[in-house]
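For this depiction, one protein chain was excluded, whereas all remaining protein chains were kept in their positions.
Order of writing sets the chain letters: A, B and C. Residues in each chain are counted from 1.
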Amino acid sequence: MKKYVIAGNGAAAANCIEGIRSIDSDGSITVISEEKHEAYCRPLISYYLENKTVPENMGYRKDGFYQRMKAAVLYGQKAVHIHKDKKTVGLDNGEILPYDALCLAVGSSPFIPKMEGLDNVSRKHTFMTLDDALSLEQDVDENTKVLIIGAGLIGLKCAEGISGRTKSITVCDLADRILSSILDAECASMMQRHLEKHGMRFLLGDSVSRFDKDTAIMKSGTIVDFDVLVLAVGVRPNTALLKEIGGEVNRGMLVNSSMETSIEGIYAAGDCTESEDLSSGTGKVLAILPNAAFQGFVAGVNMAGGNAVFDKAIPMNSIGFFGLHAMTAGTYAGKMYEEKNDRSIKRLYTEDDRLKGFVLIGCDERAGIYTSMIREQTPLSSVDFELMKKNATTAAFSRKTRTEKFGRTV
Amino acid sequence: MKRVYVDEQWCLGCHLCEYNCAFANSGLPDMVLALKGKPIYPRIHIEGHDKITYAVSCRHCEDPICVKSCIAGAISKDGEVVKIDRSRCVSCYTCILVCPYGALTPDENGVMQKCELCLENACGEPACVKGCPNRAIIYEERGEA
Amino acid sequence: MGVDFIYPEFEVIRNESRCIACRVCERQCANEVHFFSPERGIMMSDETKCVDCQRCVSLCPTRALKIIRSDCALRENANWPDSTIKEIYRQASSGGVLLSSMGTPKAYPVYWDKIVINASQVTNPSIDPLREPMETRVTLGKKPDKIRRGEDGRIVYELPPQISLSMPILFSAMSYGSLSYNAHASLARAAEELGILYNTGEGGLHEDFYCYGPNTIVQVASGRFGVHMDYLKAGSAIEIKIGQGAKPGIGGHLPGTKIVGDISRTRMIPEGTDAISPAPHHDIYSIEDLRQLVFSLKEAINYSKPIIVKVAAVHNIAAIASGIARSGADIIAIDGIRGGTGAAPTRIRDNVGIPIELALAAVDQRLREEGIRNNVSLVIGGSVRSSTDVVKAIALGADACYIATSALLALGCHLCRTCHTGKCNWGIATQNPELVKRLNPDIGSKRLVNLMTAWRHEIMELMGGMGINSIEALRGNRLMLRGVGLTEKELEILGISHAGE
Partner (left out) sequence: MKKEGQIRIPSGCAIAAVISKDGKKMSGDLITQAMKPMHVRSNGLGGGFAGYGIYPEYKDFYALHMFFDDRSSRISCEAFLKEYFEIVHCERIPTRKMPQITDEPIVWRYFIAPLKSMLANLQLDEKELVSRIVMKINKEQNGTYVFSSGKNMGTFKAVGYPEDVGVFYKLEEYEGYSWTGHGRYPTNTPGWWGGAHPFTLLDYSVVHNGEISSYDANRRFIEMFGYKCTLQTDTEVITYIMDYLVRVQGLTLTEAANVVAAPFWSTIEGNPDYASRRQFTYLRTVFPSLLVTGPFSIVLGYTGGLMVLNDRLKLRSMVIAEKDDRVFIASEEAAIRTMEPNAGKLRAPKGGEPVIIQVKEGAY
């Protein structure tokens, strides 16, 4: 009977369990869960604050998942060391777990830059875990002034999440625009206008010079009083476990398409890894849930002796604020096709007869068709791209392709 | 497994499938009560271009990307049927972003919905198939691509 | 005169409380009757365009629609009915011949409905078709006069070419061109599945349908469209069409606008040219000319298949049939005045010819009196509407019946009688690809098979009731029929007694 150990208990871990069980119904599975919760969906924490979901509904899998999967979970434990030759994992409570196959699904941690006076800020939060959200919830009421450092996905979702609970939210970012990792200035400005309509204040191209208790003195000289500070500058993959035993690590853990690291028997999946972005051909940390799910499952299958690959990773995001959705995918390289009006922007990037990436703001209909064109690297010459670019539609495929897609099991 | 297949050769673009779908999933006993005077949010949609039309609904993929991508774990495979637990959906639209068929669409409240083959509504079999006047939508077992 | 208003014949009644404005009526009406008013948010109709084909009614998911006859009427006049007056207006406006489609709507006597069928009681057991074999197979073709024996004393199995049908029904001639590709596909596939035959009509045979050859009758009509060697060889029989019940004595005209694509190729005439079938065959001006054509065709196919000669039922049909029976033809097809058409001058359709029942009775009797009934098989058509019509026709003396309108009804036709406009909303009598696709042959052929299967069951029930277990024993069995409400003369022609006699 094989022994499987999974470090981490997020989406990658849950999918890893399912991957293992799709091959091996008997082996023992042990999950090391630092958080004291069953696997839940971290992106939901902002929705929780927004009252769009409740903790009971935030479980990533239905109740009884671990029992059904016959997986043991060690809550509140953390893997601290791997002995690759003995094939054991050491836990922070000193326990040693032997494994035949190990999956590192340890995710990432908030990155907190050094800022003068930060230690003296009375109420500061990161925004990553359910516990983060629960503690933030305690600190916020309608009179609370909130300063969020970081206008990226996390910072803004946090802002949206608490927007109904407080009147004063200020978001600052070193970059000159919001969502700088996925949007250019024009697109960002459209989103920004929309957020501003909902009461957010932005300080962009600016950063905290120092904190004076609960006042931030910005580089620009602006002074921001706040009651609660949220630090959402970014996250860093947790790579130490692998790195210290000589596993190949770049920004994230390096894995092959079977999700195996450079060390035999050790797999990795999710936000702690780096994968090749199919759309750009470069290695990237693609810390998005679908990636974690695919990777986790593939890792699980391979750990159990099956044969699965995941080589279609691309960056993609669907993020909505107050009903306006921005969808992005791939890389913004090559020729750009653009359609825009005051409510929406569509940009498609094409190169070498392929769709490379897109930005869709306020025009999300059937966006998955574009995404799949990027993932499948569909030659543009094989579709009616004139039609496709105006409308994401399978009607732009050849009849033969459509017949295959709609006339058969897929 | 029996799935819904479309044959664009016979699709008339009459859109009856959309109305039958919306009615079947309305939970109401009469189509007029269910649909009169309001926009419809069916789980099947006529797509097409020029003279081609065909109905698109969930393909119930063998390995559904929506299930893997759902950030709320709301979409799952129940046997062979891809289902959505709408109470868990937070309207992030990631499923829209990934579905290669455009088969998932929001309802009037932005909550995602998808074809679940009418297995659990009063129709009991896909209403779109039952009501298609030209057998352009077929519910049957077929092989893989 | 400038004013030439004819009030719309039909009214579109829309139940506003049921209409959900799904617009299926609008999308499905090729006549563009329905439209959506965005301002008012409701569906509206232009009734001047409505032909009462009932497509919208059939597809309306909330049954919000009905089409009724308008009661806007001219002042009542028994001598000048409304329709007659309006026809005059139309002609005064157009200067043209009135055109119509399908069979005559005029109230000619339907003799089928004045004939009743016998059943066994006491003296002779009826037969239960669910328990006993009940045979509906018929074989059409000339039968040999004399059995010949070889030198070994055994019968020599010589037989002129025959066609075998699982039941005494064939789908009558309807050309590809007048009918859509899908209608033809439905007929061909149903014929194959049923073990009967369909008929190409004068439109040639689309290359896709050669595979149905064993279930095909290929027609040679006066225009000779689409006739070539492979075509002649393709079917199970060749039909020479002299005339048609709906338009005896005149030819046909398929306008150039319909001669496009496959139609043009199949008919072997250039796109856009009118397909004009002359009134007579210009190589048949007399009965001996017919004989020559019959034998030319037989030569062409090496005497391998029967030749059918189809004529319209006209006054001296018995003598004409007798002539044909002696012409070498194997099968005579007779089409009565109530027969259908894709397009015919109204006056001709409604006034020329005789009812098929009388023609059939007269021909069968005449051929028997001349002792040549065995020379030919007799197929009749011209409004055979039900299994009982078939049973009555067989008992009067037909070998089999041609059906066309019944088959089209099975395919969805609602007898709106506007085939000639080419805008058939049911995808039957049209070449518009958008409309053609409305007839899915999977459905069409199945419905035809259903209809024929149902008729066959009914025929078997009726036969069983008569104590007959083979259709052969019904053919010409006029004692099984009685007339109800017929005159002495009609009874005499039909060769049956009155009920009660």
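Keep in mind that, in the parts below, a contact is a pair of C-beta atoms (placed from the backbone, for glycine too) under 8 Å apart; a residue touches a chain by one contact, two chains touch by 3 or more.
Here the structure is a predicted model, which means the values were calculated and not measured.
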Visible partners of the omitted chain are C
For the chain left out of this view, which of C:Arg40, C:Arg149 or C:Lys489 touches it? C:Arg149
Just to verify: which one of C:Pro38, C:Pro133 or C:Pro270 makes contact with the chain not shown? C:Pro133
Of the residues C:Arg55, C:His281 or C:Arg373, I need the one that contacts the missing chain. C:Arg373
Hidden partner chain, residues of subunit C it touches: 120, 122-125, 127, 132-133, 135, 137-139, 143-144, 146-147, 149, 155, 157, 159, 162, 368, 371, 373-374, 397, 466-470, 472-480, 501
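Definition applied: only the chains that are shown with their structure count from here on.
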Reaching subunit C from subunit A through chains that touch each other, fewest steps: 2
Measuring between mean CA coordinates, which chain is farthest from subunit A? C
Write down the chain pair with more C-beta contact pairs when A-B is set against B-C. A-B
From the Cα centroids, identify the chain that ends up most central relative to all protein Cα atoms. B
Between subunit A and subunit C, the Cα-mean centres are separated in Å by 69
Per the C-alpha centroid definition, the whole-Å distance linking subunit A and subunit B comes out as 28
Interface with subunit A, subunit B side, in the complex: residues 1, 3, 5-8, 47-49, 52, 54, 56, 59, 61-62, 65, 68-69, 71-73, 76, 87-88, 90-102, 110, 142-145
Given the complex, residues on subunit C that touch subunit B span 17-20, 22-24, 27-28, 58-59, 61-62, 64, 433-434, 437-440, 442-443
Could you list, by residue number, the parts of subunit B that touch subunit C in their complex? 9-16, 19-20, 23, 31-32, 35-37, 51, 131, 133-136
